[in-house]
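Every protein chain of the complex appears in place save one, which is left out.
Order of writing sets the chain letters: A, B, C and D. Residues in each chain are counted from 1.
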Amino acid sequence: MRLDPAVSHDLLLTLLPELVLTGWSLVLLLFVAWRHQTTRDLRLTGWLTFVALVSTAIATWWLWWNRASVQGTVSMVAADDFRWVADWIFLGAGALTVLVSFGYLERERLLAPEYYVLLVFGVLGMMVMAAGADLMVIFLGLELMSVAVYVLTGFDRRRARSAEAALKYFLLGAFASGFLLYGIALVYGATGTTNLGLIGTQVGALEASRSSVMLLAGLALLIVGFGFKIAAVPFHMWAPDVYDGAPTPVTGFMATGVKAAAFAALFRVLNQAFGTLTTWHDIVWWLAVVTMIGGNVFALSQRSVKRMLAYSSVAHAGYLLVAVSAGGSPATSAFLVYAIAYTLMTVGAFAILQAKGRAGESDVTIDDLSGLATRHPWLSFGLAVCMLSLLGFPGTAGFIGKWYILIAALSAGQNVLAAILVLTSVVSAGYYLPVIMAMYMKPEPDETAHLDVRLDRWGRTAVAAVVLGLLLFGVWPNRLFDLARSAGGSVQPSSTSTAVSPP
Amino acid sequence: MFDPKGFFWFFGVIAMVSALLCITRRSPIASALWLVVTLFSIAALFVLLDAQFIAVLQVLVYAGAIMVLFLFVIMLLNLGRPGPSDIKGPLGLGVAVLLGAAMLFLLKPLGSATLPTAIQLPAGSVAALQQQRGIVGSVANPLFDAYLIPFEIASVLLLAAIVGAVVLAKRKL
Amino acid sequence: MYARWVITALLIWPLIAGAVVLLVPGRLAKYVALAASLVEFAISVPLWWTFVPDGGMQFVVDRPWVAAWGIHYTVGVDGISLFLVLLTTFLMPLSILGSWSYITRRDGGFYALLLVLTTGMIGVFVSLDLFLFYVMWEVMLIPMYFIIGVWGGDNRLYAAIKFFIYTFVGSLLMLVAILVLYLHAARATGAYSFGYAHLLSNAKDLGPVAWWLFGAFFLAFAIKVPLFPLHTWLPDAHVEAPTAGSVILAGILLKMGTYGFLRFALPFFPSVALSRTVQLVIVILSLIGIIYGGLVALVQPDFKKLIAYSSVAHLGFVMLGIWALTLQSVQGALLIMINHGISTGALFFLVGMIYERRHSRLIEAYGGIARVVPLFAGILTIVSLSSIALPGTNGFVGEFLVLLGSFRTYPIATVLATTGVIVAAAYLLTALQRVIYNPLTNAENEKLSDLTLRELLVLAPLLAGILWIGIYPKPFLQRMEPSAKALIEQLRPPSSVAGQP
Amino acid sequence: MTGTPVDLIWLAPALALLGFVLNGTLALTRPNTKTLVSVIGAGVLLAAFAVAVVVFSNFRSLHPEDPVIYRYWSWIPVGTLQVDFAFQVDQLSLVMLLIVTGVGSLIHLFSIGYMKEDPGYARYFAYLNLFVFFMLVLVLGASFPVMFVGWEGVGLCSYLLIGFWFTDAANATAGRKAFIMNRIGDFGFMVAMFMIFWSMGSLDFATVFEHAPTALAPGGAAITAITLFLFLGCTGKSAQIPLYTWLPDAMAGPTPVSALIHAATMVTAGVYLVARCNLLFAMAPVSSAVVAGVGALTALFAATIALKQWDIKRVLAYSTVSQLGYMFLAVGTGAMTAGIFHLATHAFFKALLFLGSGSVIFAMHRAYHHTHVHEDAQDMRNMGGLARYMPWTAALMWIATLAIAGLPPLAGFFSKDEILTAAHARGHVQAIWLVFWGFGLVTALLTAFYMTRLMLYTFHGPNRTGEAERPHLHEAPWIMTGPLAVLGLLTLLGGLLNVPELYRGSAWLHHWLEPVTAPGAALIPDVHLSRSSEWLLVGIAVLTAVVGVVGAWRLLKPAELVPAKQAPEERGFARILRHKWYVDEIYDALFVRPLMWLSREILWKRVDQQAIDGAAVNGAARGARALGWANRWLQTGQVGTYVAVFVVGVLLLLWRALG
Partner (left out) sequence: MLLSPALAISAVLFTLGVAGVLFRRNAIVIFMCVELMLNAVNLTFVALAQVIGVGGQVFVLFVMAVAAAEAAVGLSIILAVYRHKQSVSLQNMNLLKDG
């Protein structure tokens, strides 16, 4: 299905998923305005949100099924497999967040259904980011997502920690946006356009003449802007604090959706607009190295599970940066596979964490999980699977993702980076395993230690889905690979041919 | 003959000086007011750069709406007087100066940057477009044409911001 | 027909059984597990007869797994892996039976993990696809980690994580190396496949990269072996693990390292592996392992630690034999791998049995107990003698072959390695004396009860193995020979094949 | 030679093994059984002896030149290495077979009486049977590895039997020491095997000896190395310098064990090995000289120590070491027959001496047992005048003493004389042998002296056992004295085996062994002494012996001895001899302690625990964790810090991009 953005009918079709979700957001707003008193209202809103996300996914699926693509090179939005798969990741992360939020919001008495509206706006922003084929769209998508997530972070505003987290996130986020924007401006100046495809053509032409200061500075600042959102070292410092302070389902959402969206945009920008440039490979190489090392090493000393997971998400950003640095179509595929795996395991981990903790779960230390396995074997099993997957252990989706990244890095000749990746993964065993050890190998401190561990039905459903998904993809990644491969190939600049691309 | 360059530098210097004052004044209100000065100067620069409509918006939206909001919050929270911890000590100053200087040093080549000749610029300069469509039209028309999608996204963004602000500000949770 | 399903059955059956064990009530778990492992053993036994010693892979099954990536489920055995598979299936029922009264809590989980471990270990030995191999290599890590960590001794957490991370370091770098090989082969041929044969035939022309790749494989396998100075996980893991864990760790897991060298590191990078530098390094490390391991074992106060360090020494012989690359030394190395599984396994069982009675592994806690528990003492003596390679026991045949074969390639090193037999006698006999001989001073030891029928059942097959291989090792040697020969000829041009004086 | 009773050769070791299995089972299941154990234990040995006699007589009548080889199964077949489990029957192995089963049977019978009261009776006989089995494998093995099975197997049994009364730490330690010292020797044996295989392509005796002359240059480095490593094995097993120290300690075992293993059979295995490999040694003159020299030196050295020992068994032990030195002097000289001859006669008289001393100890022990006194039953200072109480034992031991002293016409005279003559003869070609001969002669003097001293202190003079004990001292039962008598007879007549031509004898043993010793003998310079010089040598030897015996008789005053408890410490040189030249202490300080210290303090604690585990492994972990902790200096919650780090990152990125 070829869509011509100049025709309004086609334009609407191109934006179908976003339009569906926007429509749902308005419906939700109305519904919230009407019903916002009881927990039942909250639950209804949640289910409506779930339906909204699912129906959006279906709309996305419809476009994917019809192989929608945009005619011509100049378009504000792209329509390719990369976008659809990325959309599913965001929608999936959103849907899982909805499922785990039911119990959480009720438990913490956060009886404001606007939560779900903001969640939808956040997802929408992410989708816009993944769809954007123009820096302007990507910037606006990023801001839309950010604004929604800022508020979600501070949603539990009765808790000082939540508010503080929101403030930190907001100030630093706005600060980073400034850099991103400056980067866009410089790129605009260097190439005369904000359209990714056109930038790509210009950069290709530029390279022949001379490298432009403006372009390179702009590129660097763009990477800074995205680097903040993905929490790459040294732009990561907000992450532990903000993840810590935010309500746990939001933390999960932030760690997965926000990060995936920023990566999706980064992949599209770097590959489509700067595919012919080599500078950024080097920059991202360093960024990946320090992020992997930093994230993993800093996580080692954490006692709080939540902060540990926050640093671990920094480390995972490092792994994904390896794929970014490698560049090319296998790297993009690898990103998608990894993002899917990462989303599953991170949401699962935070969901189980929220079952254990109270009031933001900041104070749940790894030792607090001691002996959990004897009381809650299934929850422990779920968390163990998530930890192993985060560790990248074979048999779980995390391994498949890491494996794909390694392939991408190695086929791009980034052998050292691959080696650093695996070595830092070893370090990560130093903090993932203690969680498993606490649950299985340490005795319960006392009989009542885990009495109040509870995850409601839907939370359990989400965790079960996550664990099944992790194991399924870990053993049978064929479909996932097929999907990722076709999606990965779709963000390549038309001018370049990929040298070595594994099947 | 009208010399835009002289005016440009004039307003530019005002903007820079007032920006410097903005970041160094102890009192938040003073800072805000100096920022307003900066914003006005920038608006003047916009005019000199053939962006009259944007200049007007700058005054209306930035200097008018946004800054008033800031001042409002400052007043609301009774932060008019400088707090003991509003600005950092010598260490903070050192760090700020050092990093700022480094950044300026790195951005210095931008001052002499010219547009790469390889770029094929879109047909027609801004001035010509303004002649053709009018000052407002030259900006407004593309909004509903080429930039329709961003425009719509911006509307959703504002909606989201409203919802967010309401959620955060409302009395009962 | 048997040839088509046997290996797959060996891999899948323990998984199914493990699930069943988890589901049945806890007190039934061990019975189910024992039955399952016996079935597993029964499935594997006909391999002994149906295996045709012709030097090639047999019982091969090849099915696409992730076809797009060239990942296949390819399994098969040859004379090198056959015995390791059989050793695994042989030791499993004994380990389960040996844990009968040792494991008192969370039985179901323990036995289920043991069964899963079986799959992982057999998988490592039969994989002919490097992806599958890597997965299996890691899969066995988790059950072992839990076995040490949940059912281990006082310091189990440290030991478990040390074991895990040590292994993990090596294996992840090996993963990178496998992928580089894979991409290299793909570049050369355009075909993407993790098949062993495919990678083997395309591992040429790597240039200096081969050194790095070999280094990665080396690290992974050397940690597992373990070669000095990468051995320090072993004493901790052995000491803390429950009996069955120690038995399997020593009996099978260590062999995965030497097996890896034989199957992968050597054939893939012969030019590196047989370069002077690497030969020198390996030989020196093996020698250090043999002598250092023995000397350190000499002064261990903890019996299990002593056995652990003795493993370092034994595996040093294996490494020396592998690298010497004569028919005798390679077959000897293979035989030591089996012998060590049997003898050290038996030693760990014995220590476990006495530990169950007295709750101490310290040598000095005992003394003179031969009078109280003569059967135990007798069996401990026989097993120790096997471990110090007394002729007539299995240990001798292996060490003799290794040393004899290595003498051709590395005469000086072999002479030094031969001093290891002196040290071995020193540390084991000293320990033996301090445990079963000497005056019985500790009153607690007066009441020790001798081995029960169940414990005898555990030990009897091992004793039979010790004597069988010691007296009539021909059936083993016969089945290994073609594969060993093929390996050597592949690595060294036939004109200079050592072992043909 | 199939179809003849020689085929039954397998039966001899099999019977011993059967005895081990049956007695071992009894030991574990019914430790208190005595009669059945005795019947099995001694019965299988007598049966094995019968087999040996049958095989011997048949073999003798057939008298083949080549050894008869029985291949039972293929043991270690790998490539060109084809080791069969095979027995080789030839003249040499038959002699050994007869000695082992014959003397073994007598000692088994003696043990029935000696061990009667021991709670480990069945275990004892099981071990003893197992020993005989391995000893037979050793002497019958047709290849180096099969021989090695027996070689290490007897070491194992020796270990088990030395530490038989394991509840005394000293006994267990002695057993362990024996095993480890033997292992040092075995190391040499193994290395020699490797060299032999890679130079001659086989480990079968027949093949090796066939290929040796062509494969190796006589006198070359290879053959010298091979033989020296083989000899290292011998020094371990046969208690020669420098590995002899285990043998005196081995006296911790029951006395019949000392007689069987540490006098008559096992310790002679090294001599057997050299004789077996006579061709190889003959090809390596340097090694031969080393063998002879070490033998001579050991003979003298051990004899000096024996002078001042008080423990009756220790005297005998050092005497054994000394006599083994003689044997090595013989085989090193190339006089294989003399060596084997002395081996045989020594088996007789030393077994007799040990069993006799066993009888004495038995009596002493019983006496002390009656009075519940814990005195040393083996210390000669507690004995004296025992001839009155146990005349048979005294008489028989006197025969053995005179034999070992080398007085004609007892067995020891002929064999010892042959050795000294051979050494002297070789001295005509290579002067160093004259030194060895001198050593041998002095040793002979000392031997006569210390043996007479032993007899004197034990059986003569006043009794020092104690008033209360004296009534309980009496002769051992017939089951013990019977074998003594038989051995006495053998000691008297043993010389007939090989009466040299000098006395118009037939030199039967010499001719009998010729098929085995001929290849080596062909390579050795054949020096014929004149008849007169032979007579002169005999005269010197006999004179020496007489001087020794008479000297001791005259010089020593048993009446002046005091019981062990009141005995003063020796002074001066006597003290050094009493303390065995402090060799054990020197070894301890030179090897054992440094090695243990190195292992514990350096290797284990420093290298393993501190360097590898502490610094490298845990250090890396701690380092990473410390970096993580250091992060808290940055992650303070202060946005200002975060911003600063952020900006630094921006600057670095810009610099990287623009630079």
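Throughout what follows, a residue touches a chain if its C-beta (ideal position, glycine included) is under 8 Å from a C-beta of that chain, and two chains touch if they have at least 3 such contacts.
Here the structure is a predicted model, which is why all the values come from computation and not from measurement.
The chain not shown here is in contact, across the full complex, with A, B, D. From the set A:Arg157, A:His316 or A:His376, the residue in touch with the chain omitted from the display is A:Arg157, counting the whole complex. The chain not displayed touches subunit B at residues 4-5, 8-9, 12, 15-16, 19-20, 22-24, 28, 31-32, 35, 38-39, 42, 45-46, 48-51, 53-54, 57-58, 61-62, 65-66, 69-70, 73-74, 76-77, 79, 83, 85-88, 92-93, 95-97, 99-100, 103-104, 107-108, 110-115, 119, 121-122, 124-127, 129, 138-139, 142-143, 147, 150-151, 154, 157-158, 160-162, 164-165, 168-169. Residues of subunit D in contact with the chain left out of this view: 631-632, 635-640, 643-644, 647.
In the full complex, the hidden chain is touched by subunit A at residues 136, 139-140, 143, 147, 150-151, 154, 157, 160-161, 163-168, 170-171, 174-175, 177-178, 181-182, 184-186, 188-189, 192-194, 240-242, 244-245, 298, 301-302, 307, 362.
The rule is short, and it goes like this: only the chains that are shown with their structure count from here on.
Interface comparison, A-B versus B-D: the pair with the greater number of contacting C-beta pairs is A-B. For the pair subunit A and subunit B, the distance between C-alpha centroids works out to 31 Å. Centroids built from CA atoms put subunit D at 102 Å from subunit B.
Contact with two or more other chains is made by residues 165 of subunit C. Within subunit B, contacts with two or more other chains are made by residues 106-107, 109.
Of all residues in subunit B, those touching subunit D in their complex are 88, 92, 95, 99, 102-103, 106-107, 109. On subunit D, the positions that touch subunit B within their shared complex are 640, 644, 647-648, 650-651, 654-655, 658. Contact residues of subunit D toward subunit C in the complex are 27-28, 31, 73-81, 85, 145, 148-149, 151-153, 156, 159-160, 163, 166-169, 172-173, 175-176, 179-180, 183-184, 186-187, 190-191, 193-195, 197-198, 201, 595-596, 598-600, 603-604, 607-608, 612-613, 616-617, 621.
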